[in-house]
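Here's a structure for you.
For this depiction, one protein chain was excluded, whereas all remaining protein chains were kept in their positions.
Moving on to chain A:
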Amino acid sequence: MGNIEQLYQDTILSHNRSPRNFRKLEQFSHTTIGRNPLCGDVYQLFARIEDEHITDIGFQGDGCAISKASSSIMSELVKGKTLTEAGKYKDDFLQLLLAAKEEQQESVLAKLPRKLQVFRGISEYPMRVKCATLIWRALEAILQGQGAEAETAVSTE
(Lines give C-alpha, C1' and ligand atoms only; values in the text may rest on other atoms or scores of the structure.)
Protein backbone atom coordinates (compact mmCIF):
# COMPACT_ATOMS: atom_id res chain seq x y z
CA MET A 1 0.00 0.00 0.00
CA GLY A 2 1.15 3.51 -0.75
CA ASN A 3 2.06 6.13 1.75
CA ILE A 4 -0.89 8.28 2.77
CA GLU A 5 1.22 11.44 2.35
CA GLN A 6 1.58 10.53 -1.33
CA LEU A 7 -2.18 10.53 -1.65
CA TYR A 8 -2.69 13.81 0.16
CA GLN A 9 0.09 15.85 -1.42
CA ASP A 10 0.35 19.57 -0.73
CA THR A 11 -1.08 20.46 -4.13
CA ILE A 12 -4.20 18.41 -3.41
CA LEU A 13 -4.59 19.81 0.10
CA SER A 14 -4.18 23.36 -1.13
CA HIS A 15 -6.78 22.98 -3.88
CA ASN A 16 -9.12 21.33 -1.36
CA ARG A 17 -8.78 24.23 1.07
CA SER A 18 -9.28 26.90 -1.59
CA PRO A 19 -10.75 25.38 -4.73
CA ARG A 20 -10.41 27.46 -7.90
CA ASN A 21 -13.44 28.26 -10.07
CA PHE A 22 -15.69 27.01 -7.26
CA ARG A 23 -18.79 28.86 -8.37
CA LYS A 24 -21.83 28.66 -10.55
CA LEU A 25 -21.31 30.53 -13.83
CA GLU A 26 -23.78 33.31 -14.45
CA GLN A 27 -23.67 32.56 -18.15
CA PHE A 28 -23.02 29.03 -19.25
CA SER A 29 -23.80 26.99 -22.33
CA HIS A 30 -23.45 23.50 -20.81
CA THR A 31 -23.98 21.97 -17.40
CA THR A 32 -23.67 18.40 -16.16
CA ILE A 33 -23.96 16.72 -12.79
CA GLY A 34 -21.48 14.09 -11.66
CA ARG A 35 -22.55 11.65 -8.98
CA ASN A 36 -20.66 8.98 -7.12
CA PRO A 37 -23.40 6.64 -5.87
CA LEU A 38 -20.95 4.84 -3.59
CA CYS A 39 -20.46 7.85 -1.38
CA GLY A 40 -23.19 10.28 -2.39
CA ASP A 41 -20.79 12.94 -3.63
CA VAL A 42 -22.35 15.30 -6.17
CA TYR A 43 -20.78 18.04 -8.26
CA GLN A 44 -22.35 20.28 -10.84
CA LEU A 45 -20.08 21.45 -13.63
CA PHE A 46 -20.79 24.58 -15.66
CA ALA A 47 -19.03 25.51 -18.89
CA ARG A 48 -19.30 28.31 -21.39
CA ILE A 49 -18.27 27.03 -24.77
CA GLU A 50 -17.76 29.52 -27.56
CA ASP A 51 -16.16 28.85 -30.89
CA GLU A 52 -14.82 25.43 -29.83
CA HIS A 53 -13.17 26.96 -26.75
CA ILE A 54 -14.02 26.57 -23.08
CA THR A 55 -14.10 30.28 -22.33
CA ASP A 56 -15.24 29.86 -18.74
CA ILE A 57 -15.77 26.98 -16.33
CA GLY A 58 -16.99 26.59 -12.77
CA PHE A 59 -18.19 23.87 -10.42
CA GLN A 60 -20.18 23.51 -7.24
CA GLY A 61 -20.90 20.67 -4.88
CA ASP A 62 -19.70 18.68 -1.96
CA GLY A 63 -17.16 15.93 -1.84
CA CYS A 64 -13.86 14.75 -0.46
CA ALA A 65 -10.46 16.42 -0.79
CA ILE A 66 -9.54 14.23 -3.75
CA SER A 67 -12.68 14.98 -5.75
CA LYS A 68 -12.61 18.67 -4.92
CA ALA A 69 -8.92 19.10 -5.74
CA SER A 70 -9.35 17.12 -8.95
CA SER A 71 -12.26 19.40 -9.94
CA SER A 72 -10.34 22.53 -9.08
CA ILE A 73 -7.22 21.48 -11.00
CA MET A 74 -9.26 20.31 -13.98
CA SER A 75 -11.04 23.67 -14.13
CA GLU A 76 -7.75 25.58 -14.08
CA LEU A 77 -6.26 23.42 -16.81
CA VAL A 78 -9.09 23.43 -19.31
CA LYS A 79 -10.16 27.05 -18.94
CA GLY A 80 -9.40 28.84 -22.20
CA LYS A 81 -8.43 25.62 -23.98
CA THR A 82 -10.02 24.17 -27.10
CA LEU A 83 -12.36 21.22 -26.77
CA THR A 84 -9.70 19.01 -28.37
CA GLU A 85 -7.05 20.11 -25.88
CA ALA A 86 -9.42 19.55 -22.97
CA GLY A 87 -10.28 16.11 -24.35
CA LYS A 88 -6.59 15.21 -24.46
CA TYR A 89 -6.11 16.12 -20.78
CA LYS A 90 -9.17 14.06 -19.95
CA ASP A 91 -7.99 10.99 -21.87
CA ASP A 92 -4.48 11.12 -20.43
CA PHE A 93 -5.71 11.65 -16.88
CA LEU A 94 -8.17 8.76 -17.07
CA GLN A 95 -5.42 6.57 -18.49
CA LEU A 96 -3.15 7.51 -15.57
CA LEU A 97 -5.76 6.41 -13.05
CA LEU A 98 -7.46 3.55 -14.83
CA ALA A 99 -4.74 1.84 -16.87
CA ALA A 100 -4.41 -1.79 -15.92
CA LYS A 101 -0.63 -1.89 -16.22
CA GLU A 102 1.98 0.23 -14.57
CA GLU A 103 3.81 0.74 -17.91
CA GLN A 104 0.68 2.32 -19.36
CA GLN A 105 0.56 4.69 -16.42
CA GLU A 106 4.26 5.51 -16.72
CA SER A 107 3.95 6.20 -20.44
CA VAL A 108 1.23 8.77 -19.92
CA LEU A 109 2.67 10.35 -16.79
CA ALA A 110 5.29 12.49 -18.53
CA LYS A 111 2.68 13.94 -20.87
CA LEU A 112 0.62 15.29 -18.00
CA PRO A 113 1.08 18.67 -16.33
CA ARG A 114 2.67 18.43 -12.86
CA LYS A 115 -0.61 19.38 -11.22
CA LEU A 116 -2.20 16.20 -12.55
CA GLN A 117 0.81 14.03 -11.84
CA VAL A 118 0.11 14.42 -8.10
CA PHE A 119 -2.87 12.12 -8.52
CA ARG A 120 -0.65 9.25 -9.57
CA GLY A 121 -0.65 7.67 -6.10
CA ILE A 122 -4.42 7.24 -6.11
CA SER A 123 -4.38 4.15 -8.28
CA GLU A 124 -3.05 2.37 -5.18
CA TYR A 125 -6.32 3.23 -3.41
CA PRO A 126 -8.94 1.61 -5.65
CA MET A 127 -11.81 2.88 -3.50
CA ARG A 128 -10.71 6.45 -4.15
CA VAL A 129 -10.07 6.41 -7.89
CA LYS A 130 -13.67 7.34 -8.58
CA CYS A 131 -13.32 10.41 -6.38
CA ALA A 132 -10.61 11.70 -8.71
CA THR A 133 -12.40 10.78 -11.94
CA LEU A 134 -15.85 12.11 -10.96
CA ILE A 135 -15.54 15.64 -12.35
CA TRP A 136 -13.71 14.41 -15.45
CA ARG A 137 -16.71 12.21 -16.26
CA ALA A 138 -18.88 15.31 -16.02
CA LEU A 139 -16.45 17.10 -18.36
CA GLU A 140 -16.45 14.12 -20.71
CA ALA A 141 -20.23 14.41 -21.04
CA ILE A 142 -19.92 18.09 -21.94
CA LEU A 143 -17.20 17.36 -24.50
CA GLN A 144 -19.57 14.85 -26.06
CA GLY A 145 -22.07 17.65 -26.45
CA GLN A 146 -24.35 16.67 -23.57
CA GLY A 147 -25.82 19.12 -21.10
CA ALA A 148 -26.49 21.85 -23.64
CA GLU A 149 -30.26 21.91 -23.38
CA ALA A 150 -31.31 19.84 -20.41
CA GLU A 151 -29.07 19.13 -17.45
CA THR A 152 -27.29 15.80 -17.88
CA ALA A 153 -26.28 13.58 -15.00
CA VAL A 154 -23.35 11.19 -15.18
CA SER A 155 -22.38 8.57 -12.67
CA THR A 156 -19.10 6.89 -11.75
CA GLU A 157 -20.90 3.55 -11.73
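In the analysis below, contacts are C-beta pairs under 8 Å (C-beta built on N, C-alpha and C of every residue); 3 or more make two chains touch, one makes a residue touch a chain; residues count from 1.
Keep in mind that, in the parts below, contacts and distances are computed from a predicted model.
One chain of the assembly is not displayed; among "Cytochrome c biogenesis protein", "Cysteine desulfurase", "Cobalt transport protein CbiM" or "TRAP transporter large permease protein", its UniProt protein name is "Cysteine desulfurase". Listed residues A:Leu25, A:Leu97, A:Cys131 or A:Val154: the one in touch with the omitted chain is A:Cys131.
Contact with the chain that does not appear here is found for just one residue of A:Leu25, A:Ala47 or A:Ile66, A:Ile66. The missing chain lies against chain A, touching residues 3-5, 7-8, 13, 16, 38-42, 62-66, 68, 125, 128, 131.
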